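This is the structure, below, for whatever I ask next.
The complex appears here without one of its protein chains, the remainder shown in place.
Up next is chain A:
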Amino acid sequence: MGIRFVLMVNKQGQTRLAQYYEYLTLEERRALEGEIVRKCLARNEQQCSFVEHRNYKVVYRRYASLFFLVGVDNEENELAILEFIHLLVETMDRHFGNVCELDIMFHLEKAHFMLEEMVMNGCIVETSKSNILSPIQLMDKAS
């Protein structure tokens, strides 16, 4: 399994989206998020975007007030994951138009669906923005 989890966390350390690709209990999730967020948020712009934590490698990137953190196993290509994060942000940007924290808060489900289109079972399955967004647009039209 390449990607183990995707987290979106704001500057205050509040989780805005959490998607795990392996089952963790609530307590484990909370502990993991707490530790990782503490580690990553303490870092500055001059430092690299990779943090090793437990048996994960966390690749993270900050966009305005939101941190995107992706936990991968050690075999994964870190730079590709950075590209993946960027793709995710671009996709959200295209859908919400200049995406911000509130968009994700109020459209958490959609954010999950986008992620679902891009990643399944920890594998990246789609990298084309229009392919990712087409089912969501269909859904929007339907409702």
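Things worth noting here:
Everything below uses one rule, namely that a residue touches a chain if its C-beta (ideal position, glycine included) is under 8 Å from a C-beta of that chain, and two chains touch if they have at least 3 such contacts; residues count from 1.
Here, contacts and distances are computed from a predicted model.
Considering only "DNA-directed RNA polymerase II subunit RPB3", "KLTH0C10582p", "Zinc finger SWIM domain-containing protein 7" or "AP-3 complex subunit delta", the record for the omitted chain gives "AP-3 complex subunit delta", by its UniProt protein name.
By the touch criterion stated above, the residues of chain A touching the omitted chain are 1-2, 14-19, 21, 23, 25-26, 29-30, 43-44, 46-52, 75, 77-80, 82-83, 105-106, 108-109, 112-113, 116, 120-128, 131, 135, 138-139, 142-143.
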